[in-house]
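Working notes for the structure below.
A single protein chain has been omitted; all remaining protein chains appear in their positions.
Presenting chain A:
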Amino acid sequence: MLSVRIPLYLNPGPGMKLRQYLKKRIVPEAIDRQVDRMRKVTGSLGHDPWGFQEDAAKIGMTLVRPIHDYWFRVDSRGEERVPDEGPVLLVANHSGQLPLDGLMIGYTLANRAQNPRLPRAMIERFFPTVPWLGNLLNQVGAVLGDPANCARMLENGEAVIIFPEGIRGSGKPYRERYQLKRFGSGFMRLAMEHNATVVPVGVVGCEETMPAFGNVRPLARWLGVPYVPVAAPVVLPSRVLLRFGEPMHFQPDPEMTEETMARHVDRVRNAISDLIDQGLSERERVF
């Protein structure tokens, strides 16, 4: 009797089967081991409170690899500067309409030979309302961009990718490429409160992946999305350069005024600006 019951119990159902099937069929052993090396705080079934799922992350990494290696031919330098453990804020410029810059930074660190880390990307607030996509992003480690979430992540000693420009950066038209928009100061507050290392990252090349020439505001409002770019509906294969800067530390100070805070934010912004200039001067051709 028992022999009949066990197979039935072990039947994980169609959705879990698909994930297990994909993991078995497409995930190479190297990626399987690479993700296992990164310690994550997960529950008994491999999930964390934000929806991260180990097997989904392995499948995601497998699918991103050809995009990283062959479509964008990412050239990264300085990723070894990101501390091996402890809370880290990876602060980068945002561009290219789609959050591909976050994906490339995340993959680069996860693929690092020495002490790989799977950073968590803070995503726009409208993503969780989009069916399938919202869940998918959560499963591979992206998190709703809420300060409370970021604070918890840093408490857990995670590396977090932040774009302080937000949609001001990603949604800007092509004519404003490589111009840094206003930086929010929330990340600085969090870095100080949680004693997190700030690593500035300059992203070059994502601006050219989807050049936009305008924004259809009424349509964006109607769809409930931040912007609808007037752009070719393809992601162009431009070369992407990632430049990781020197880690920065900011001491918490309860007496800190907004002005001092803004000066600290400017230091990070200037560092990113320098890294972008470095990337642009090192870039030999766009595609």
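In this section, a residue touches a chain if its C-beta (ideal position, glycine included) is under 8 Å from a C-beta of that chain, and two chains touch if they have at least 3 such contacts; residues count from 1.
Note that contacts and distances are computed from a predicted model.
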{"item": "Among \"Acyl carrier protein\", \"Molybdopterin converting factor small subunit\", \"Sugar ABC transporter permease\" or \"NAD-dependent epimerase\", UniProt-listed name of the chain not shown", "value": "\"NAD-dependent epimerase\""}
{"item": "Listed residues A:D146, A:E193 or A:E282, member touching the removed chain", "value": "A:D146"}
{"item": "Of A:G134, A:G157, A:G184 or A:P237, the one touching the omitted chain in the full complex", "value": "A:G134"}
{"item": "Where the unshown chain meets chain A, residue by residue", "value": "5, 8-9, 11-16, 43-45, 47-51, 53, 125, 128-135, 138, 143-144, 146, 148-149, 152"}
